[in-house]
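Removed: one protein chain of the complex. Kept in place: all other protein chains.
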């Protein structure tokens, strides 16, 4: 029967290869899949294209990907970190490519990829340098810019709880990009704090339906807690 | 402080005037705002444009709108009713205009209106008569059709529970079009079965955030239940 | 011997792998649900906002808020999830449904599908989610009788009824045989009407049919 949990973290990211485009969840540290990023570091894939709203400001795990020179290009809305210059140095040295995207366009372009939308018109960015070279259109007297979907090979996201099918719920503002990113990748891998049996999540409150989740790991802390529970019961 | 509940059903729809475009929730009977539709009947507005997936098959309340001759045009995906010929007769007599839309285009066009999208490209309908006369575009070797947002003056929706701010949750497949329709109208009016105090809905499970709800009524059955509770406590 | 609808449905069910996410449309294709093997977990999607749909509701299981795309009362499986219409169709249009099974008025040898209206001017047109499934599902299977009551073959050179989608059908499951449409070919994966034979059917369709029965046996 369907059980998408993978116990080995490295196995969970084993198919990520050089040149992959990866959606990485998180807005700042909340929602960042720290253990999956660490596994990706260990995996060794290079020349990655990383889509993450905050890039260099996304927290220490993702910063390690940058400082290890594993990222060729970043697509994000706000790469500036207050407490780190890793991204800044790579960028100013021309060692990393940056596609800067208004945050709403980032979210909507990812959603478009997941929803089969080939492109959409938005008012955001019209008349600014972030819309330069893009097609525009006058609709009902207002100017719009044509934006493209962002498809990815993989999505790495963080959720609070999964059931064996991979239905997911999130916690507070750690929800952020996870649910949309899960829809837009060929392979979506989640990192979760809790795993409950099938039926353990109320069908009304599921945020990411299982169809979008290919596999998930539980955090080491969660795995240790489960092991301790099992010992206590034995 | 914010309390969007309106006790009088007729007052809740008082600003709906002749010629209004109205999104009406429901896929079949579940999710159909029966008491709001009845209030709209009583209100008397004519020449309405009704956007509802099932039109004539949407249940008895909405059928009454049609048979009362109050609807000028219907935008829907599936108007055929099994148990009624009201719509069929009006349509075949040329007394009602029909814009037939693939169901996914209907949902996505309503979402686009709510999300500030000026238009989007979809593969649905390409090469069919429902895309005739519409702009098309070849994107990555596949054909897409340009679809427009559907904005409305009003949305009438049905939810399970509201808090005073108008945060809403739904029940099972009665959720259907309610959450998207709530985003796409100038004025969104909900009909709910239960009302709970502020804080009575877990912030993680709210489906329609209060920003999308202008006012709501509780069903007469719910109102009677509340009155009975109050008498019992007195 | 030609198959009954139940037998065709069973054959489709047999071809759907464990763990698949499947939409069974409305009407006859929903019969497939009755034949899904017990040793596989298949997750059913219904366009009106649910994954993990269960069997049709028995009289004592009816819940007024729980229907399927055909407006039949259904039940909920463990692992189910509800979502709104835009999310449900994003799922269908974004290529996330593994298999959809629909009925058909006509399927062309190129895989065009006509299943939403005839050419009758007095009938009320209705399309529902058919065009979204045709454009969006990973594998579009059509379940239909191969001939109309008037004896006309529904596998055609060119659809004469209005299209639901162009070049979208991957397989036709019918009472007469199972056909795969790919690379401009019609491959016969199975043939149940031995009397008709591949040559006889090819003459009716007006198109060569490739015998692919060995390849899948």
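Labels A, B and C are assigned to the chains in the order they are written; within every chain, residues are numbered from 1.
Going forward, a residue touches a chain if its C-beta (ideal position, glycine included) is under 8 Å from a C-beta of that chain, and two chains touch if they have at least 3 such contacts.
Since we're looking at a predicted model, the values are computed, not measured.
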item: Contacts of the hidden chain among displayed chains; value: A, B
item: Listed residues A:36, A:75, A:152 or A:174, member touching the removed chain; value: A:174
item: Contact with the hidden chain (one of A:20, A:77 or A:210); value: A:77
item: Full-complex contact with the absent chain, from A:3, A:67 or A:124; value: A:124
item: Interface with the unshown chain - residue positions in chain A; value: 27-31, 53, 57, 77-80, 87-88, 91-92, 98, 100-105, 107-108, 110-111, 122-130, 170-180, 207
item: Residues of chain B (touch criterion as defined above) contacting the omitted chain; value: 1-2, 111, 113-117, 163-165, 167, 183, 198-199, 203-204, 206, 209-212
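Here is the rule we use: only the chains that are shown with their structure count from here on.
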item: Touch-based graph of the chains, sorted into line, ring, star, complete or other; value: complete
item: Euclidean distance of C-alpha centroids - chain B vs chain C, Å; value: 30
item: Chain A and chain C, separation of their C-alpha mean positions in angstrom; value: 34
item: Cα-centroid distance, chain A relative to chain B, in whole angstrom; value: 33
item: Contacts with two or more other chains, residues of chain C listed in rising order; value: 50, 76, 82-83, 89-90, 93, 135-136
item: Residues of chain B whose C-beta touches two or more other chains; value: 108, 122-124, 170-172
